[in-house]
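Encoded as structure tokens, here's the structure I'll be asking about.
Here the complex is missing a single protein chain, while all its other protein chains stay put.
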Amino acid sequence: LTSADTPSADTPSADTPSDEGLLSPGWAGSPAEAATGDAAFLRAMLDAEAALARAAAAVGLAPAGVAEAVTRAAREVRLTPRALALRARGGGNPVIPLVAELTRAVAARDADAAEHVHRGATSQDILDTAAMLVALRTRETVLADLDRAARAVAALAGTHRATVMAARTLTQHAVPTTFGLKAAGWHTLLRTARTRLAALPLPAQLGGAAGTLAAFATEGAADPGLRLLGAYAREVGLDEPVVPWHALRAPVAELGCALALAVGALGKIAADVLVMSRTEIGEVAEGAGGESSAMPHKSNPVRATLIAAAARQAPALASVLLGSLAAEDERPAGAWHAEWQPLRELLRLAGGAARDAAELAEGLRVNADRMRLNLAATGGLIVSERLAIALTPLLGRSRARRLLEQAAHDAAAKGVPLDDALLAAEPSLADRMPDLAGPAGLVDPAGYLGSAEALIDRALGQEPS
Amino acid sequence: LTSADTPSADTPSADTPSDEGLLSPGWAGSPAEAATGDAAFLRAMLDAEAALARAAAAVGLAPAGVAEAVTRAAREVRLTPRALALRARGGGNPVIPLVAELTRAVAARDADAAEHVHRGATSQDILDTAAMLVALRTRETVLADLDRAARAVAALAGTHRATVMAARTLTQHAVPTTFGLKAAGWHTLLRTARTRLAALPLPAQLGGAAGTLAAFATEGAADPGLRLLGAYAREVGLDEPVVPWHALRAPVAELGCALALAVGALGKIAADVLVMSRTEIGEVAEGAGGESSAMPHKSNPVRATLIAAAARQAPALASVLLGSLAAEDERPAGAWHAEWQPLRELLRLAGGAARDAAELAEGLRVNADRMRLNLAATGGLIVSERLAIALTPLLGRSRARRLLEQAAHDAAAKGVPLDDALLAAEPSLADRMPDLAGPAGLVDPAGYLGSAEALIDRALGQEPS
Amino acid sequence: LTSADTPSADTPSADTPSDEGLLSPGWAGSPAEAATGDAAFLRAMLDAEAALARAAAAVGLAPAGVAEAVTRAAREVRLTPRALALRARGGGNPVIPLVAELTRAVAARDADAAEHVHRGATSQDILDTAAMLVALRTRETVLADLDRAARAVAALAGTHRATVMAARTLTQHAVPTTFGLKAAGWHTLLRTARTRLAALPLPAQLGGAAGTLAAFATEGAADPGLRLLGAYAREVGLDEPVVPWHALRAPVAELGCALALAVGALGKIAADVLVMSRTEIGEVAEGAGGESSAMPHKSNPVRATLIAAAARQAPALASVLLGSLAAEDERPAGAWHAEWQPLRELLRLAGGAARDAAELAEGLRVNADRMRLNLAATGGLIVSERLAIALTPLLGRSRARRLLEQAAHDAAAKGVPLDDALLAAEPSLADRMPDLAGPAGLVDPAGYLGSAEALIDRALGQEPS
Partner (left out) sequence: LTSADTPSADTPSADTPSDEGLLSPGWAGSPAEAATGDAAFLRAMLDAEAALARAAAAVGLAPAGVAEAVTRAAREVRLTPRALALRARGGGNPVIPLVAELTRAVAARDADAAEHVHRGATSQDILDTAAMLVALRTRETVLADLDRAARAVAALAGTHRATVMAARTLTQHAVPTTFGLKAAGWHTLLRTARTRLAALPLPAQLGGAAGTLAAFATEGAADPGLRLLGAYAREVGLDEPVVPWHALRAPVAELGCALALAVGALGKIAADVLVMSRTEIGEVAEGAGGESSAMPHKSNPVRATLIAAAARQAPALASVLLGSLAAEDERPAGAWHAEWQPLRELLRLAGGAARDAAELAEGLRVNADRMRLNLAATGGLIVSERLAIALTPLLGRSRARRLLEQAAHDAAAKGVPLDDALLAAEPSLADRMPDLAGPAGLVDPAGYLGSAEALIDRALGQEPS
């Protein structure tokens, strides 16, 4: 880490500042980071230009040699993101200087081919296509990690289908449930998020200066615009849009929503893990807890924390993309430019959170003993609903409820189990309700799980609705 | 408006404040408002309780008479939202007092049936189901108005498929397009929004205290939970969920995204109309422009304004719903409660904006003459891309570009058309480019429309991707 | 609640839907609700018109009788918000029909005075002024409840300055703290929020059609615009702005931020209370816990839940107001209209959350015994930092840390206190560290509180920075 030839931290140079993930432990080093960095966007822009050249050749708008010349130059040209970033200020986007450099690189080998670089296209064609390419490539890594996480939580659901724990509502013990059902719920959420993300159309963009494809049309006799659009989408490996979508931003808005949905689904898992990891609860622990700079004994739920942090950011970023739908004209002055960085950050937050969730779920240590202990913490109150149901035929609904409230109060005040307090308050129950106490009695939480197992089966076999 | 028996505005009574749309001209009086008011939510909660009673009877968890007794009482009981609202503070939601009142109403006719009201359910079962019912009912009105708007913009696209106008990018004239293509683009956006909204699952909610359906299970010998879940969904007219989704909030988050997508799509139309309505542009006008309290001559684009206002609010509201995905436990303390009002407001914004867009599109006055005049405003620069393409074979790409820049400069400085300036700067073009000027010459914007017509056809025949 | 003459819930009438707080238990029945309802906005608009008439008379722009005639009519006129809401659709805001009705009411007594109603003003003058008046009036109630809450948490901080509890970081026990310090921290946050909210300028709005005050200037010889602006601000009881701020929306954006800051500060208290209320933690309980429709034993932290729900909504609403700063022209088409409902909802969320927080803090039950028990839950690990500091001079930093990690592991594995495990691992400590164990030994959490008391004193005497 310390080295003579690395730049000194105390001399940040104004001409080459760069971010390398220092403030983003949630996605630093993740596949999504690599797939969304400046270099990846640069690569995708070059890929778009090369695909355009090949498509043009394929439909007869350019000589066959152009396809190869541009494709090769796009592969081999050495560009630095920083230089393009600084030059992007002139026109407001990085495609303009990129085209200049690519044209120069092609011209170095084939001056005629250079005339065809970017011909008929507009900056937005290339940048939108690049964003969709980056999204496509990042999506693969996100889906892979969502699948890893889904498999791991499905395994947890299977292993713990009979592991009884307290269900909690508004922070309080409610009734018994199983950890298996909780994990199965996570699974349904992950599957829904996965399905939505995978189903998204990711269209190529090509419309020319303002969406009419006019600059292509003039080249030949017949209108080649639509054929070019199809060929371009195929060459670049994206969906073919119905029409150019320069100012029809549903693809970006929907991508934002799907990513925020995925991050939110992961955030649900993290929220549960954070509660269950609390020192006083102790029902789960991350496989490799995080260290602390101050306290030697700590083992923090770091992955859940980082996922939770992502879940707090993603909705706001998605709202920016939804806001850019209201885009005036054939290219809006601001709404388009406002999408770039939020979309990239969303891709990263989703990729990082999916990675963390996969690791978290695969390594999660489950403490069934602690769950059992916690269940007992209220001395039987966890099954008060069940007792109310059982008492109702004997006492009527309101008298049953009053008796239970009295017994709950006595049990808490005297520190005795609820069944003892009930029998003390209503001795006749000893005869009338013989299955009240005892190992498999009404007060056994394991006997009050309803359809938990059946629901787990449904969840694991689920097709998302 | 002035009346002796209406309450005085100067004595707002603290015990019956109410909102009646005063600050929301965008949705006041709309079908969506009526479908989402307190009375509509109250109705939906009662419908959910009645459906539960019928479902319980259908699967043998309650006597047959309960179904009718509860259904009738739910239909006939007179409840005031205000009283429930105030009592809702005790437990944090309005279902608790509603159940008390409904139980009393059933008991007045049938004491035994009253024992079965809400039996086995939890407040969230009823409130979530009511929210989905309200969403279902409101969606019908939103879809109807989206369809009206789509039909109207499709008609505009057809009528104006050859109406040439300036395409604008970053506020500047770019190249020619047609108003038909612009309207066709609106159509694709509306279709996508419509398809997404219509495809959303809107599931019933039923899980009991914490999602295990345990309180139902104990009633009979075999586990009736899943059968009850199916029967309940059918009775209430919603989708059957895979598992109870008390803390798995994808349905609400996705609904929020679909509504924000719809509002954003409408916002695109409004943004274009607002630009084109500007006094200096004057290409369109709302059929019935809005009055002004100060200026007698004004005719404001009021509908577009109200749609634009909705489009600024919807993304933030959707972000609240996305944020509630990260919900701890079997019922979160806050994330659930935070959904109610934003979801209602989103339904209203979508409903109001769709109504306004339908009226706007149906009544839009299009001024093709003004479009033609505006096209000419730059003296031919609008076709400079086309001229660059035509000049390139004659002069090479860079000399062509330089010549055009020179001519554009001269044209602006001397106030002459671009073709004159070109001929002045390069007299040889008179011979080498005979089709430069003239009615159907290269400078005629109508000749540089590329694939506009073919794209309109695709857009109008579109299946959304 | 059930009554023959209240409207039936099953017949929601499309022409008089109204919201009465059914979905908002967080603010239903609060002073803020009454201060922000449609009736309150209507009253404030009439107050603004009356103030304008008085100001015009005061600076000689209207006869003296106009002041009284309009003021009286504004006080006595009977208007129904619903009718104005429906008519507001025509021009996009409710001022236009309101002016018509007010003019008619004035004319009924004094036809000449009626000529002066609203003269020279624009709708936005009235609506913006009304919004600021509503904000002013609501702010009083919010500040009063923030003060109540601040006094109550200050009392908690005083009472519990020596009540030791576990500080928690990333959900895990960290080191000891006191409940007094936690409450003192809440106090600093409330004081900051209170100070910011109270310091906000709330300016009157008056600019005429587009902010030049031109319609007033033509009335007399000398330019009376600025004098009128000052008189109007005085009459209406708001700050005088530097210039009309029709399209300079800092007052609204800053109000949104201050309200969201207040809600967020309250949300911090709620977040802590929710953690400390958990069944397994049990350190605090709300004075009057919320009931459950399903579980007789539950006592939910309802107030904290409702505050938490508000804290999830307020930032998004504030973001809409911040977004409206980017407002084109002298009156934007959408950005202004988008402010109304989010501003109202923010005022209500702040008012409701402040009320709930005051009640919560005043009634909070603190269980010091449970805090002590929880402190002991980790067998001494809570003071491991202290032990590391004490061991370092004896063993060096890294050996001390290793020894502690070993002892912590042993203590957890064998279920023995940390001091025992330390002595077992390093018997020499019995002599070298004689104050390790025992009632006031190094392992006593009460001895490791640092500057907690001094910080409480600072916090309670604080002037917010």
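For reference, chains read A, B and C in written order, and residue numbers begin at 1 within each chain.
FYI, a contact is a pair of C-beta atoms (placed from the backbone, for glycine too) under 8 Å apart; a residue touches a chain by one contact, two chains touch by 3 or more.
None of these values were measured; they are calculated from a predicted model.
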Handout entry: Selected from C:L22, C:A285 or C:A314 as touching the chain missing from the view
Key = C:A314
Problem - Given C:T138, C:T163, C:T177 or C:T378, the one touching the chain that is not displayed - result: C:T177
Problem - Given C:A39, C:A247, C:A285 or C:V366, the one touching the chain that is not displayed - result: C:A247
Handout entry: Positions on subunit C where the hidden chain makes contact
Key = 92, 115, 122, 167-171, 174-177, 181-182, 184-185, 188-189, 192-193, 196, 201, 203, 208-219, 223, 225-226, 239, 241-250, 253-254, 257, 260-261, 264-265, 267-268, 270-272, 274-275, 308, 311-312, 314-316, 318-320, 322-333, 385-386, 389-390, 392, 397, 448-452, 454-455, 458-459, 462, 464-465
Practice task
Name every residue on subunit B in touch with the hidden partner chain.
Solution key: 166, 168-175, 274-275, 277-281, 290, 292, 294-302, 305, 316, 319, 323, 374, 377-378, 381, 384-385, 388, 401, 404-405, 408
Exercise for the section: Spell out the interface residues on subunit A facing the chain that's missing from view. Expected result: 1-4, 6-10, 12-26, 28-29, 31, 33-34, 37-43, 46, 75-86, 88-96, 99, 101, 104-105, 118, 120-123, 208-209, 215, 270, 274, 290-295, 300-302, 304-313, 316-317, 319-320, 323-324, 333-338, 340-342, 344-345
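The criterion applied here is as follows: only the chains that are shown with their structure count from here on.
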Exercise for the section: Give, as an integer number of Å, the spacing between the C-alpha centres of subunit C and subunit A. Expected result: 31
Practice task
Quick one: report the Å distance separating subunit A from subunit B, using the average Cα coordinate of each chain.
Solution key: 25
Completion exercise
Chain centres from averaged Cα atoms put subunit B and subunit C apart, in whole Å, by 30
Exercise for the section: Give me the residues of subunit A that touch two or more other chains. Expected result: 168-171, 174-175, 274-275, 316, 319, 323, 385
